[in-house]
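Written out below as structure tokens is the structure these notes cover.
The complex is shown incomplete by one protein chain, all other protein chains being positioned as in the whole.
Think of it as A, B and C in the order they're written, each chain with its own count starting at 1.
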Amino acid sequence: MSKYRTRSNAPIFWGLFGAGGMLSALFVPMMIFITGIAVPLGFLLPAGTMSYPKMLAFAQNFIGKGFIFAIISLSLWFCVHRVYHSLHEFGIHAGMGAKLLCYGIAMLVTVVCAVGLLGLGF
Amino acid sequence: MSENHKIIEIEVLRYNPESDEEPHLEVYKVPFTDDMSVLQGAQYIKDNFDGSLTFRWSCRMAICGSCGMMINGIPKLSCETFLRDYYPNRIRIEALAHFPIEKDLVVDLSGFIEKLEAIQPYIIPKEPKTLAEGEYLQTPKEFNAYIQFTSCINCTLCYAACPQFGLNPDFIGPAAMALLHRYNMDSRDGASASRMELVASEEGVYNCSAVGYCSEVCPKHVDPASAVNINKANAAKDYFLRFLSPKGGSK
Amino acid sequence: MEIFKADVVIVGGGGAGLRAAIAVAESDPLLKIALVSKVYPMRSHTVAAEGGAAGVKKSTDSYDYHFHDTVGGGDWLCEQDVVEYFVKQAPIELTQLEHWGCPWSRTEDGHVNVRAFGGMKIERTWFAADKSGFHILHTLFQTSIKYPSIKRFDEHFCVDLIEEDGRVQGVVTIEMSTGEFHLIEGKSVIIATGGAGRVFRENTNGGIVTGDGMALAYRHGVALRDMEFMQYHPTCMPVTGLLFTEACRGEGGFLVNKDGYRYLQDYGLGPLQDKPKNKYMELGPRDRLSQAFWYEKQKGRTFEHPTLGSVVFLDMRHLGEAHLRERLPLIYEMAETFMGLDPAKELIPVRAGIHYTMGGIKVDAKCAASLPGLYAIGECASVGLHGANRLGSNSLTELVVFGKLAGDEAAKYAKAVSPGNSSSLLKQAQAIEQRILALKTKTGGTESIAVIRKEMAQSMEDGCGIYRTEDTMQATCDKLAELRARFKNISIDDKSSVWNTDWLTAVELDYQLDVAQTMAHSAINRKESRGAHQRLDGPDGAYTKRDDVNFLKHSEAYYVADGAPRIALGDVKITKSQPETRAYGAAGEKADQERKASHV
Partner (left out) sequence: MSKRKPYVRSMDGWWKKNPYFVEYMIHESTALFVAAYCLVLLVGVIRLGQGEAAWNGWLAAMQSPLSVLCHLVLLAGAVYHTYSWFKILPITMPPVIVGGKKMAPEALTGTALAVAAAAGLALLALVWRIAL
């Protein structure tokens, strides 16, 4: 082992990963259930739960906006972090390129999501 | 031994660096009694079939940490694993995974030892005390904070269990991190900051992807996985603290 | 051949060797230290010690009590000046271990706790649950890493000492991973290679406990002292010999025979006690308890287990699972894993097994051997602390007390002498290399190492067991002579260099045969019963008693090339305790009171 150690900058990605993993573990199953199953099938929830005005209002609300942003972007960071690690685990040592690609995607999603949400106004 | 002893087939991964290109399996038929450990099976082979079979062992009581092997693919201490639990099936023993094989079941541990040496595994006192002043006091709470991490016997089963170590042999790894954590958590010690450099380095905790198998195979319930993972949080704190306070965090 | 020039060479990385290394490093950081061990230091057999280390701790205790317990326990064969030094240093060194991080078990208010141990008048055994040796060893190993002047030669097997100009000047080792020889020069050499229990069959010792260092010193003319005193531990796992620590009894466990009867009350250890009482019943000394087991067997009161053989039982059921898990976690797990039983609910079958080598390399009160520059410490040494019977928990303390002393002494010696003549040392080393290599390369042998080893161990058990007679000991002496001759004709399967354990086992066996001979011959020569050496014979049973007139003497075994050892007798240093009757239980208490009364 080398005597002069370089400090790993992993804490940034690890922090995003951890936050995303935790947030998605808490909420994503229910979100999938609501948006992907219950509402489309008109099951359990009242009709019009996700009507345009309601959703717009929700997404214009400060908290609603923040929630959607956090779920989408952090989950993505969580995911690309795992994918990047898995590449290594499968013996693909793609190095810097793969790292840039993975975290680049997460960055892109974060930006698109932010722009989209901000565009909805307050 | 009695007349009616049973015979178990032991398949051993053999490798002699002076004559073999790569390891190969050999099967031995070993008579055994119910109290015989896998280690005793290997000793039987060495004493009766082939004196060149090579493995480490000493205490026979799961405390010296030398007799680890892959037993049917799982890292175990061979002295506390019993042949009866595998009979009548064949049992396969191999050198601990992820380490280079020196010969037969003996692996190269020099890397592991270097890691132990690198973590400053000794008390660097917070408040030095002379012997005449007597012992440091430790409340049950202070004691319980570190005692679990003192039980590591350096058997390296956790390294044989950790794929991230297999993929990156420089990873400081579970047992060394557990020992580091043991000293950090000791109320007598005051050197966690100086150990942080290693924790947060490229060889440090972030190589771990929380596979958790290290803790699963640990024969002494050290729970090295938790030591590694707690230190991810510590290292992250240290990383960001640098920006907040001029003194905070190590270089 | 690779050469390393050290100031102090230490052979043995157990508790004793590590403590010595640290002492040298602290006494002068400029001294280069070579620490040689055939296993990684933390694998050394100190790791297996369970119960704890003795040192005065309580205010009700005193150095004097510890002294008298030790000397009486040793049946007055102790060097009393050594014991006096030992009892005073003990608490200091145990505190030092605490400062280095040893996780001694604590009382609620945060102080180090002590427990009762056999033959000790007051609780004074410092313990780290039931893994005391493990924690001491790991603490010392890890602390040793702090000192850059300690250069470790891990997995180096020491094959000989180099002697020149009438003093020791280094050692020759085999690096196990390559099979290559190394010359390690040193101005002083400390041997700390541990005991020799493996020459017996059923024992508590690890595979590495083969008496190597004793044989090395012995072949260089240094006496092995008191080798007939081999300690049997009364509570061992049958067949494997694994140990159930004395702390099981210190915590309150009972010993019962097949009828559930606490038989120790019949052997001068009574009257019966419900709670552990120091020096009574289960807390009597090991030799007495092992002897009681032997008698129970003669009387047909042991249980005859179909696969385990004759056993008595350790009963800890009344202590409860919670207490056992806290104080004896390792024991609990061992009973579960190795015997498939639950000590909180079931009786544990046990019997006496070989445990500790009281004798060893004869050294003076400063750990110096008769060969200048040579020191010995720990179980391989006979500094004179244990006499004819060691008290449990005195030996872990011995490691640190005398490890420190020997380290200081060897450092002083190394600074006082000039370096040797390297080229002639090398020549010697090369001759040693040729000799040891020949063992491996020779062809045509027919004897198996494993067979000789087994016959030796069986014969030692038969002839030098708990009770001994002239005939059985003679048979063992003859057998050992035969095995010595057969050893010349061994065959080694493995001719390779890398990690050749077949070859190294043969070297060990060679050492073991030497050591076994010193034990058997010292034993047959001692025509009395004392401590761990008990005879059943003699004219009118004369040898069944202690004979202070003729045998208040150390046995000293000297090497004779190609023959049996020559046995001489040496004086015992008595300072303040004249031999008395050794008594425990009520009789012991009475004797104590009488002694006190006569002093006033």
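Just so it is clear, a residue touches a chain if its C-beta (ideal position, glycine included) is under 8 Å from a C-beta of that chain, and two chains touch if they have at least 3 such contacts.
Every value quoted in this text rests on a predicted model; they were computed, and no experiment measured them.
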Full-assembly contacts of the left-out chain, visible side only, are chains A, B, C
Given C:496, C:517 or C:555, the one touching the chain that is not displayed: C:496
Which positions on chain B touch the chain that was left off? 15, 17-18, 22-23, 73-74, 97-98, 100-102, 108, 140-141, 144, 163, 166-167, 209-213, 215-216, 223, 225-226, 229-230, 232-233
Considering the whole complex rather than only what is displayed, give the residues of chain C touching the chain that is not shown. 177-180, 496-498
Take the complete complex as the reference. Which residues in chain A touch the chain that isn't displayed? 21-22, 24-37, 39-41, 45-46, 48-50, 52, 54-56, 58-59, 68, 71-72, 75-76, 78-80, 82-83, 85-86, 89-91, 109, 112-113, 116-117, 119-120
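Everything below uses one rule, namely that only the chains that are shown with their structure count from here on.
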May I ask you to sort the chain touch graph into line, ring, star, complete or other? line
Cα centroid separation between chain A and chain B, in whole Å? 37
Taking each chain's centre as the mean of its CA atoms, how far is chain B from chain C in angstrom? 28
Check: chain A positions touching at least 2 other chains come out as none
Name the residues of chain B that each touch 2 or more other chains. none
For chain B, which residues count as touching chain A in their complex? 114-115, 118, 163, 167, 170, 197-198, 200-204, 206, 209, 232, 235-236, 239-240, 251
In their shared complex, chain B is touched by residues of chain C numbered 39-40, 42-45, 47-48, 92, 95-96, 98-101, 103-104, 106, 108-112, 131, 134-135, 138, 142-143, 145-146, 154, 177, 206-208, 239-240, 242-243, 307, 330, 333-334, 337-338, 448-450, 492-494, 496-502, 505
In the complex, chain A residues that touch chain B: 1, 5-12, 14-15, 85, 88-89, 91
